[in-house]
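Removed: one protein chain of the complex. Kept in place: all other protein chains.
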Amino acid sequence: MRTTSKRARGAISVLLALFLSIGVAACGSDDDDDQTTSGEGGGAIVSNPENGKVTLTVGSKNFTEQIVLGEVYAQALEAAGYKVDKRLNLGSETVARQAVKSDQISGYPEYVSTALTSFFEVEPEEVPADATEAYEEAKADFEKEDLTAFPPTPFASANAVGTLKKTAEERDLKTVSDLEGQSEEMTLYGSPECRQRIDCLAGLEELYGLKFKKFVPVDIGLRYTVLDNGQADLSILFTTDPQLSAQADKYVILEDDKEVFPAGNVIWVTTPEVVEEAGPDYEKTIVQVQEGLTLKVMQELGARVELEKEPAAKVAGEYLESAGYTG
Amino acid sequence: MAAGGSGMSTLALPQPVLASIEGAIEFIFTPQSSSVTGGKKVGGLEQVIELTVNQLEVTFLALALALFVALPIGLYLGHRGAGELLAIGLGNAGRAIPELALIAFMAAAIGVGLLNVTIALAVLGIPPILTNAFVGIRQVDRGAVDAARGMGMSEFEILRRVEMPLAVPTLMTGIRGATINILATATIAPLAGVLTLGDFIINRNVYGDDGVLAGAILVALLALVLEFALAGLQRLLTSKGLKLSPA
Partner (left out) sequence: MISAALAAPLAAVGEVGEGFFKERTSETLPCQAQEERLFCFDWAKDNIGEYWTPAVQHVELVAISVIVGFAIAFVLALLAHRRRWLQPPLLAATGVLYTIPSIAFFFLLLPITGFGRDSAVIALSAYTLQIIYRNMIAGLANVPSSVKDAARGMGLTDRQILWKIEVPLATPEIVAGLRIATVSTVALATLAVFISAGGLGKPIYEFINFKTNIIIAGGLAILIAIAFDAILFGLQRLATPWRRAAAE
């Protein structure tokens, strides 16, 4: 268990005191509950008994980062007093979106870039570079479908074409465009839905004009395995993968010079009905707990789950405690 | 380890069943831009045929490998009357092999692709073939064997001309079982990079609900057709005498 250093704790306490006082002052008279406020502006998540009447179902997509996020949100919402069911590891974005729309889950974390390129058919180069702008655009598009989205996380993630460092050195590959002329003799491994996604194989073929010797769809969990056992020359990786920092001497990603793989911050996608039913603490808690999710933190959490193979629930709990949200 | 939700609640799809079937049939015959794929077409007869061929290909390759390994051993042990524990025990143990674990382990340990999946599937096929070859030979009337030996036939000739024809029913039963089991497991081969009809089923995100149902229907039909064909083959191979006598 990671404990925060004394200095950090001191800093947090000061910040907490500062924000709480500002929050209380700015809030003025609160609406209904005189019981407790839900920590305006940071600090511990406070349980609101009113929320116990509401059951929320937290969903997630089918790879590690998503499952960790799902656990973080689920545990945070529980700490805020909600009854929480988890339906993590649902599938890809299309399955998850369908699940929200058909009320099977209350919400799930989606990447702004995926939403824009996969759902709303925005060309990758048109995805706004500014996170807030991208969020606003996605939110507006979601609203047309009777869905809504909460503000984004600090960190962003993108697909990337990755390979073994020695392969990159042998073939002198630094950017994706360097694959031109070489890709015909290289195999690319990616997720099954990669074939249809513009920020994946479809984009590599159409926007980079690359043809590969073979594209093999495999489970996302095998993306590094296939590089290790020499079967894949190239593999679709995620920029937030812990392997990229922990094993930087082994794996490398190629620079996306044509900007086909836009990075996306994570936004919580849900329906207005759930927002109404769950009350103000719903959005508050989600936005609050994700504020600590910087790229560095996500890589650390990812490392614990993917590399050290710790249970995602435990890792999420450690994050919530260390960041002072719970405990 | 990634801990997921329990997901025990039954979530029925909103569409009535008939409409689902209609959608699935359409998926089989016409490539369509499913709502999930945003543009790129999926499904259609060409893709269906391709995946069916893949599934049959890996099934028969694995069956061939299994036969190559298991048949000689089973026949030999049966003829000699030795190794009963191994032969029978292997058959029982083989039934307990968890299919998903086998495919996943092979993918993680050896790698993905046709060769590796073939080996994994052959592992599934070896126990029933070995056991049934053994039992089939063992149950041949000893009198017939002794008579043949008395007539001066070599051991190999006895095996080939006396024991094997009489063992065909049992042996074929084992081969049929092995084939169907291999075909069924080949359905999840897409997890290990071999695209069979199971791809439609496993990858709902790519093919949509129509694709999933279409895949399920196709796999079921393929298995039934194959079983029917193998039953016919067994009838053909079983000598007249055996067919007339009560099994």
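For reference, chains read A and B in written order, and residue numbers begin at 1 within each chain.
Heads up, the rule we're going with is that a contact is a pair of C-beta atoms (placed from the backbone, for glycine too) under 8 Å apart; a residue touches a chain by one contact, two chains touch by 3 or more.
Everything numeric here is computed off the predicted structure, so don't read it as measured data.
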| item | value |
| --- | --- |
| Among A:58, A:115, A:156 or A:186, the residue in touch with the chain that has been omitted | A:156 |
| Selected from A:178, A:277 or A:291 as touching the chain missing from the view | A:291 |
| For subunit A, residues in touch with the removed chain | 2-5, 8-9, 11-12, 15, 19, 41-43, 67, 89, 112-113, 127-132, 134, 152-156, 158, 160, 219, 221-222, 224-225, 228, 239, 242, 245-247, 249-250, 253, 255-257, 259, 261-265, 288-289, 291-292, 294, 296-297, 300, 303, 306-311, 319, 322-325 |
| Footprint left on subunit B by the chain that the document does not show | 1-4, 6-13, 15, 17, 20-21, 92, 95-102, 104-105, 107-109, 180, 183-184, 187-188, 191, 198, 201-202, 209, 212-213, 215-217, 219-220, 223-224, 227 |
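One rule holds for everything that comes next: only the chains that are shown with their structure count from here on.
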| item | value |
| --- | --- |
| Centre distance in Å when subunit A and subunit B are each reduced to the mean of their C-alpha atoms | 40 |
| Touching residues on subunit A, where the partner in the complex is subunit B | 58, 64, 67-68, 71, 85-89, 91-95, 98, 102, 104, 118-119, 121, 189, 192-193, 195-198, 202, 216-219, 222, 225-226, 229-231, 305, 309-313 |
| Complex interface listing, subunit B residues touching subunit A | 1-7, 11, 14, 35-40, 42, 107-108, 110-113, 190-193, 195, 199, 202-206, 208 |
